[in-house]
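Here the complex is missing a single protein chain, while all its other protein chains stay put.
When the chains are written out, they are named A, B and C in that same order, and each has its own residue count from 1.
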């Protein structure tokens, strides 16, 4: 695994919401994210296990979507190496000054060659650990950010970028059927879990969801009960269930603006240097849901638009050249 | 609550299966029922909490379905009172001699006025309690039989029979919408749980499912993982999820013959004499699944045929005069 | 089972506390009991599953202890039968007028022949069911009262009273070792669970604890984490663990005044009319804790004094003639 860039993990994501009060009711009051601080147009949230300023920023916006997502890097030197690499690709990069994003040190904002707004940062302000303050664990008892799942027309090219250039390890892949299988999706990691980022074939650039870790299956079931009791019945898009890929137990939620997050628990540790990627076929009914429950069409149709760091507008979309879902769901398009 | 008939609980059910070996693999090897004994054409199974011979009999048959279901009665006197009551209704009754059903004392087999084969028994042979022999708990860790759910055209008339004549208590009901709501379903109990029998509107007489209690939500999740690993993907028809009615956590399964059982946990205690039935409207999306997940059409279409004690043939079916499912599922008929 | 007296279940208990604010912080804010109402000297609490006014009353008092414990009876006629039976034993009885205990109908208060203040009541005001309002489930998520455990010098005589006179069923017993085993403890029930009342040998009359049902093992573990985070480390007297007797998973707590309650889950259903009591020997190391963990000496030494309905003073204590604990704990007395 290439270590030049010293990326350590998926760090945080900025979701755009149209009503901060509604978003607070969903993320803080109901799901139990910890509110680190807020200003007129932002809420900075962390999980119970986080010792840092935020893993989720909610930003007041006229339109929902994703402002940016960010990887944590071990050192300033790593940031500079990434800047150099990005510039060699001719993409837009911009440095953010310390504090330009609340709680964060100097950071590099990139519009990558696939159109995604990706931030790299090394320093972030420390915050109190809530892990053993159990009286404050509520709702889904969200522990931390786990991963981003992004959707783009050409997963294979992004695979090369993340694995060969940025030094991510590949834990699982999905291929199309047939004699010449194409890479359809990949789960890539820097930290020792199943993934920090997943690449999925579909109209893009879009962010499909951000996954947040909870402690156990009971936390997910409890979250479903609480959401069902508080008027968020429509927020539960898919699950609870067990994934084939990643083996994790999951529940997909749509926030009041339709932004999608995943409650996620129970994947595996991936420290081994000789990890051979687990391979799935796109049409395997146990790939997405190990128990075989069908995935709703919205799961393939909907994803979050991303804001261009260069223009400040949402990125335009391109369609993939290969199909964007299993055969048995093509009719539900 | 009328105590003349001394019915104490849902006691056991006889399911007809076309292949005893296949049925054993499903119920014993996979779900973890305890095999008390077997002969050439029967398997007698009990749960981990049962101290008696069987709560589930599997009988070799050319066609799947239900042979009979049975209520346990506190005494022989109770059986005689029930015989008298049944005869006053002019229905077919027959006494089974001790041992005629393996492990069971003298019993009364009735073809009730709705066409169901219902047995009443008082004595059953004792068996070892497996509850604290944890090394033998496997699969879904099935504890005991909880209830029967039967489907018939006129739930209201069966309601009168069970509540007014047989002395069942009513814990929850479902009514149709509109100014003149009709009783659509009822959950009735003798033991101190949500129900021993549920009555549902639909083409009948059929048995919709038999519900078996497991210890907790984890047992149901574990069962789903095991079923998904052993080729029973298609057996998982609905769930896991939380019911609105009964508040129980559930998973509906179809055995290799299509017979339906429910894994069930987490309802409530109903000893109070002044229990006011919980009322639900048929179209309430949280009634069947508290988390709002849609129920598959098969759940409304399919149920188990019942064998007539009188003729030995399967009972013919009649359709209800009111609709047999919520409005939002009518199109899936 | 004798039904003349129509006792249906353990109904509620009145604990005497020296500081209502402290008691509220423990029972309501930390453990999650629902506060139905309060006045200057009482808090009336119920569980999440209760549909009635209270299962736990906390009463301001100069000294901790038990004001009374109460069984629910199916009808007024049942109350009168109990009055007659009690009077035939020459014990003190007194009728409470409707509302004399908040939320309760006419009730019979008895100082039984063993010195315990036992109330029998039939009517109680209805309250909102919180079972499916999951957003309000907190702390230990207490569902309902399950049982009383009382301590007295002569368990055998109380056994006769509860079983032969009041019609309780016996589910489990503990006997002393040796050629002439003496009854040391008994678990007795009216509702279909392991027990409504347990009788234990020891200095008495005292109430050892009141047991409250929670949904699952996770609720008990979560409660331990929360108690440990909020300054109640000393409140956790024993557990979490698995009982041999009752098979339940438990945690024993001492409230800020030293009153003892149990969080309890996972016993079994006892509707069968031919239940044969499970028998344990006093010295069996798995009897109290199935996993073998030793019970602290305080568990045998401490219990709650009870208030005499006749004198309003705490009842004096007598010692048992047989030993009050297993041999292996005699040295810890």
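Note that a residue touches a chain if its C-beta (ideal position, glycine included) is under 8 Å from a C-beta of that chain, and two chains touch if they have at least 3 such contacts.
Note that this is a predicted model, so its numbers are computed, not measured.
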Contact residue for the chain not shown (choose from C:53, C:137 or C:217): C:217
On subunit B, residues whose C-beta touches the chain left out of the figure: 30, 132-135, 137, 216, 218, 222, 225-226, 228-230
Subunit A residues that touch the omitted chain in the full complex: 3, 8-9, 49, 51-52, 72, 74-75, 122-123, 126, 129, 131-132, 143-144, 190-193, 213, 215-217, 244, 247, 266, 268-269, 271-276, 278, 290
Subunit C residues touching the omitted chain (full complex): 217-218, 221, 224-225, 227-228, 233-234, 236, 240-242, 249, 285-286, 290-293
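Assume only the chains that are shown with their structure count from here on.
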Chain whose average C-alpha position is farthest from subunit A's own: C
Per-chain CA centroid nearest to the all-protein CA mean: B
Subunit B and subunit C, separation of their C-alpha mean positions in angstrom: 34
Subunit C, residues touching no fewer than two other chains: 132, 216
